[in-house]
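What you see is the complex with one protein chain gone and the rest in place.
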Amino acid sequence: MSRHLLSVDSLTRDHVDHLMRLAARMEPIAQRRQVTRVLEGAVLGNLFFEASTRTRVSFNAAFCRLGGSVCDTTGFTFSSMAKGESLYDTSRVMSGYCDAIVMRHPDQGSVAEFAAAINVPVINGGDGPGEHPSQALLDLYTIDKEFARLGKRLAGAHVLMTGDLKYGRTVHSLIKLLSLHDPMRITLVSPPGLEMPSHLVDLVASRGHRVEQRDSLASDFSDLDVVYTTRIQKERFTEEMSESFAGISEEFVVNRAFLDQRCSDTTIVLHPLPRDSRPGANDLDVDLNGDPRLAIFRQTDNGIPVRMAIFASLLEVDELIEQELGPVRWFVPKRLGVDDREL
Amino acid sequence: MSRHLLSVDSLTRDHVDHLMRLAARMEPIAQRRQVTRVLEGAVLGNLFFEASTRTRVSFNAAFCRLGGSVCDTTGFTFSSMAKGESLYDTSRVMSGYCDAIVMRHPDQGSVAEFAAAINVPVINGGDGPGEHPSQALLDLYTIDKEFARLGKRLAGAHVLMTGDLKYGRTVHSLIKLLSLHDPMRITLVSPPGLEMPSHLVDLVASRGHRVEQRDSLASDFSDLDVVYTTRIQKERFTEEMSESFAGISEEFVVNRAFLDQRCSDTTIVLHPLPRDSRPGANDLDVDLNGDPRLAIFRQTDNGIPVRMAIFASLLEVDELIEQELGPVRWFVPKRLGVDDREL
Partner (left out) sequence: MSRHLLSVDSLTRDHVDHLMRLAARMEPIAQRRQVTRVLEGAVLGNLFFEASTRTRVSFNAAFCRLGGSVCDTTGFTFSSMAKGESLYDTSRVMSGYCDAIVMRHPDQGSVAEFAAAINVPVINGGDGPGEHPSQALLDLYTIDKEFARLGKRLAGAHVLMTGDLKYGRTVHSLIKLLSLHDPMRITLVSPPGLEMPSHLVDLVASRGHRVEQRDSLASDFSDLDVVYTTRIQKERFTEEMSESFAGISEEFVVNRAFLDQRCSDTTIVLHPLPRDSRPGANDLDVDLNGDPRLAIFRQTDNGIPVRMAIFASLLEVDELIEQELGPVRWFVPKRLGVDDREL
């Protein structure tokens, strides 16, 4: 694995397997049964030049749970950048203050440019329409963990991806990670104009996977193991696209009826969140709340062990984790959410 | 005590007494004579969807002084809420990152809705015109502590509340907490239109307290033990109210002359802060600065032990506090403020 984590493209199957195993070793800490202080004294620069409370807090909490301290920066502008400072200067300055840096920025490629100037580890927390590798890793980790619980294997699994497959960067990164594994079946369903880019379809097919594209959920799917749904990324639409797109129609909604009719008891439903629960948004339906097949909150919970694993790997403390464990002495509820189910 | 702290309404006299005793045990740490690390490894989500630097920093510092780490969120919008995320989803997501959550939000009831989705403890840090229970608890703690110093008892005490008694949520919560105690005398003085809501007056009276309402401070008060003043909450006025209200007049100002003429040497003056010190604001007068009867800064200082007690109680580490104490080795001034007096 390279010094930084900028894109899933730089990850080999071995890197991914290593991170998945490392994340599993983080579970006792992430689930608040044990405490580690292995990064005590280390400082994370958590630089968010685009609002993203969820991702920012997730990285922040993951670093804190390893014992480190976090300097947060939020807001659309970086004051010194507004005064004409280059990414090169900003990067080199921050490397003098921080031991690791997470950066989210609206401009594709900016995080890579930032990282190119320094040897301190940089994690891409999302660069506009570009990459968001930690999300893809936690998606894969969730599938692995759910499959282990259900006695399933990734090889030969059937994964449905639906929603905005054109602008949803998480599905782009996830499909690349899935493609590193043994052949599986991937079905892509999206409204017209929001199809998965063809170079990604070709890449996955070239690696031996069976990829099928459809324009409706009203098909006869067999043996769906994973339904990965996404929000329409209106904020990333081109102007032309915005004008012509009337909104996603009801027929693309994944809800309890869809699961009951077209899926099995062991199908899991994922979503990178946030989901749009406003009337008419036609995002993943809230009628699945409390249904054990809805894995979206287990998925977001997995952000902590996966991001801990990324930090531990880049900062090379992965071998020290087990040496440092102490007990958690505060109250931790058995189930975080009132609708969580024992599985 | 329930899993969350959302309203003083859920608190019995026993709960309140427990929190008061626990806060007293936090004093050595709050006063920076000792250090504890009992929450080392725990993460607080300090979610402020309405600006409130004072309250935010107070909760943050209280959690840090117990050894925990804090993820702050400030700003009027939460990025994923802007994308249509429900409070249910936001709450369940945050519960996966944090061990406790403080939330301030401009909409009444929103914090309760947020808390309903999860089993991780949630503290209401103020929900618009609704509740702000930690403020009421620190107000009560201040009265208790000052009375102990002065050799007074709460039973039979005379408490004057003045200012905006209609929109000032702190007086609403405080009067409820006071009403749980043995009978006392409560006098309410407010400009016309800003009177204490009658259901609260009735509640307090029904619990055996003697409540009197007046429209002027130019009365003959006897034996005032506490003068609780409040700022006019113009930001919560209705439009009609805003138009007709010309501002609070000078006759409602609590100042040195009022204390010298109508109070005793052992009367204490409280205010939930911030006080408006601009000319013409007619809020609590700065001519009392340095007067030992002005207890407003001792009151805000008490926010730390009280909020530590709330965290320790909800996270069930109250029995561990004394096991963990270490010395403070850095400089702590004998008096925090240059005008503070030895009492």
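Letters A and B mark the chains as written, and numbering starts fresh at 1 in each.
Criterion: contacts are C-beta pairs under 8 Å (C-beta built on N, C-alpha and C of every residue); 3 or more make two chains touch, one makes a residue touch a chain.
Keep in mind the model is a prediction, meaning the values are calculated, not measured.
*Asks:* Please identify which residue in B:Ser7, B:Asn60, B:Thr170 or B:Ser190 touches the non-displayed chain.
*Replies:* B:Asn60
*Asks:* One chain isn't shown here. Among A:Asn119, A:Ser198 or A:Ser222, which residue touches it?
*Replies:* A:Asn119
*Asks:* For the chain that's not shown, point to the residue among A:Leu6, A:Leu22, A:Val38 or A:Ala51 touching it.
*Replies:* Touching the chain that is not displayed is residue A:Val38.
*Asks:* In the complete assembly, which of B:Arg3, B:His18 or B:Arg32 touches the absent chain?
*Replies:* Checking the options B:Arg3, B:His18 or B:Arg32, the one contacting the hidden chain is B:Arg32.
*Asks:* Contact with the hidden chain only, please: which chain A residues?
*Replies:* Chain A touches the chain not shown through residues 3, 38-43, 45, 69, 71-75, 77-86, 88-90, 92-99, 116-121, 314-317, 320.
*Asks:* Please output the residues of chain B touching the missing chain, sorted low to high.
*Replies:* Here the touching residues of chain B are 29, 32, 35-37, 51-54, 56-58, 60-61, 64-65, 67, 69-70, 72, 74, 231, 273-278, 281, 283, 286, 289, 297, 300-301, 303-304, 326, 328-339.
As a convention for this text, only the chains that are shown with their structure count from here on.
*Asks:* Round to the nearest whole Å and give the separation of the Cα centres of chain A and chain B.
*Replies:* 40
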